[in-house]
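Dumping the structure here so I can ask a few things about it.
Only a single protein chain was left out; the remaining protein chains are all shown in position.
After this line comes subunit A, so read on.
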Amino acid sequence: MSEAKKPGWRELPEADVLAAGTADKFHTGGWRSERPRWIPETCIQCMICWIACPDVAVTTKDGKMTGFDYDHCKGCGICAFECPTKPNSIVMELEKK
């Protein structure tokens, strides 16, 4: 937004009240130094990664894990840490520069 279009203090919604769902528009993928890779062959569909992800970045379809939303995954590695299968069904790999 250009400087001229930003609202002054009289127009700006009080108390920093914003529309809901703004985090959806805010892509955190750019922060990532490591990215999770899903290995469907060993995945048991326990959904632990989905519960554990702090960014709702584990994608699902019909109640099943389908991979990652890389626009919002910030690469924290919690999903890989929590995945219970041996070997792991999520591995963290260095983000390509």
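In this section, contacts are C-beta pairs under 8 Å (C-beta built on N, C-alpha and C of every residue); 3 or more make two chains touch, one makes a residue touch a chain; residues count from 1.
Note that contacts and distances are computed from a predicted model.
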{"item": "Protein name as given in UniProt for the chain not displayed, \"Pyruvate ferredoxin oxidoreductase\", \"Mannosyltransferase\", \"Branched-chain amino acid transport system permease protein\" or \"Carbon-monoxide dehydrogenase medium subunit\"", "value": "\"Pyruvate ferredoxin oxidoreductase\""}
{"item": "Residues in subunit A touching the chain absent from view", "value": "6-9, 12, 14-23"}
